[in-house]
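Let me give you the structure first, and then I'll get to my questions.
What you see is part of a larger complex, with each chain still in position.
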């Protein structure tokens, strides 16, 4: 059962494994955590709420059961018309009008997925079991990626005839070092494993089992929540900005940002704690 | 002998090792496949043709004989005045006018090399034997890079006194993960080998011999040509765009792109084939 | 003792281990080479001078003693008010006015650090011993990074409650391949070692000891200074530009740049030397 403040998200299980840490589990294990329409809408609302919740300093995202997610629910998608904005069978409207509906649908979907990236707090995702299609789109929005030794990854979209449009193609080239590899896995939709994901830098660490990965994620998150929250928020925001701006632009924003951020008691508290060899206590953010 | 439709390219051998796959071999092995003026002009025309040829869904590029290419033909370059737009010995024109000629020459040359990148179909390049200078410029335009265990790579240009101007400096920092490494090999012109190329992500895979690499490239290409061509074309285009745009820009273009691309029979065919456990059959593109 | 031309930099030891190579040692080993205000101001002036000194073709940067640097001098920083522009205790001025002072302070500081990047000549930094905080900011400005097997790296800033604002956040995502890793080390401030630094591409090579690293740096620099200085200068400038511009922008600047740069005697000299199997002799730059 989710925490009361988060009880409205029927397909997610939200708990707090440790102070200031929220753990989000995608909760549709009977269908490999495949995403329905409601699920991705809720993903957007959920991470918007986490972003401004002052009792949260780090978020862990994983799946209930054995898999992160098999991706979009193809059953729902092929019955309804989720892939093309509900327009497939409607012969009466022309291609341009179909395009308008599709564009609106994709942009709404993208905005929900991007909420994971926009979340002010660091997000650690655990890729485990099947991590296909939309699971990769979402994982690309997280700040850190961990996986288990048995995770099966695939940028699956070309296998159903489409270019991935929920963020993987936009973010992957900025996340990993080898564009040759990124093109390979995106163009071929071939599955790849944990060793390969680690080698190219897609994940930061490989753990043996899901349980070990969950423990590791909590341990990493516990490090983060002991830091000054003003510093952590700024670091995430500035790294995301730097990823896609030139150095001069990035330095400029950094100076403007820190002009306010340095007016924090956290600096004094951090230094005092360090001198006093004690844990710092930071105000909520 | 090249395929009839491609017989006009005297320095290239074009064949089709498998349906929908075109294999392009640089054919000047007696001179280590060094590029003459005619060769790079033809490279541009050839890849423009491949780009729109509906019988092509993937392209493999390699060299006849032992090497991909030793780079620009220095004999032609030092006899003629290829390096400086034909202006070196002409004392009568001033530095600004020489600059105009050089700029026009470089921009024409760049456009021909970039045709490999602009090709709508995925391009797999096999770096083998000597892969120096212009060979690297061209390889940086390909989507996937394979090599053999004995390939010798070098970004050779500083050894003849020039900063590489045909694309390596522009593309390499976006292709590999370590800028420290990219600066090292570009500034020093030192040769590096397959192990190093794999480690930094410049190539995606190392094969034992050229023959093995050719087989591997065909196998990879055969995977690609079995995918929906609309999806493959979009994936390539969107990854190239994402490489150099921010996430918001990239998501926006993706939504506009897929508004048309999702209106394809390929999605239905892919899903039907998957349900029917058969190979999908896609229309030409 | 520094070379006469560089004797005004009291905290730096500048020597010439080999023709055309300048070696800069941060010289405050008793305080782990921690940076005072004077030191970072001088860093800016020093690299501006090196940039235009025609007797310099490559620069090596390291620390006197066992460490590159422990970062900003926290003693000076916590006594004075270096972290927030001298405004901490002044209750009489409002938050907006404090922000102005901080912004001016950060921008001046950033400009001094960036002088290492703006230096026209390649800079090789040796990370050894403690390489924390500001040491990483500076190292991110260098062209090549070497380290020793015992180097301890840390992007330390969040530990004192601030988001790093002197360049690491702006440059690191462009320098290494894995954004997951970059976020990890920036958000957690956890130390990492040479093996990890090499794996993610932050450093290009790990040497056993500082002495070996110094020798290696000299050897690498000696390769660079034997190249045409026009080509080396252009290669550095164009790679830095390419790092943050699209391919079309980058190719355009390259063509304009080389329109002048190819009007150099270095090309002829390089080719002649290569034909004559002798070392080329290039004019000063």
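Per-chain numbering from 1; labels A, B and C assigned in written order.
We take it that contacts are C-beta pairs under 8 Å (C-beta built on N, C-alpha and C of every residue); 3 or more make two chains touch, one makes a residue touch a chain.
Keep in mind that this is a model prediction, so the values were computed, not measured.
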Complete complex - number of sequence copies, 3 represented: 6
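Following the convention adopted for this analysis, only the chains that are shown with their structure count from here on.
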Specify, for the interface formed by the sequence copies chain A and chain C, whether it is same or different in terms of residue numbers shared by both sides, with half as the dividing line. different
In degrees and to the nearest 5, what turn takes the CA positions of chain A onto those of chain B? 120
Roughly how far is chain A from chain C, going centre to centre by Cα mean, in whole Å? 33
Shared interface positions of chain A, touching two or more other chains: 174, 176-178, 200-201, 243, 245
Parts of chain B lying in touch with chain C, wherever the complex brings them together: 74, 78, 83-85, 88, 95, 98-100, 102-103, 106-107, 110, 114, 117, 157-165, 167, 169-174, 176-184, 186-190, 200-201, 243-245
Of chain A, residues touching chain C in the complex: 122, 143-145, 174-178, 200-204, 220, 223-224, 227-228, 230-239, 242-243, 245-247, 250-251, 254-264, 266-271, 274, 280, 282
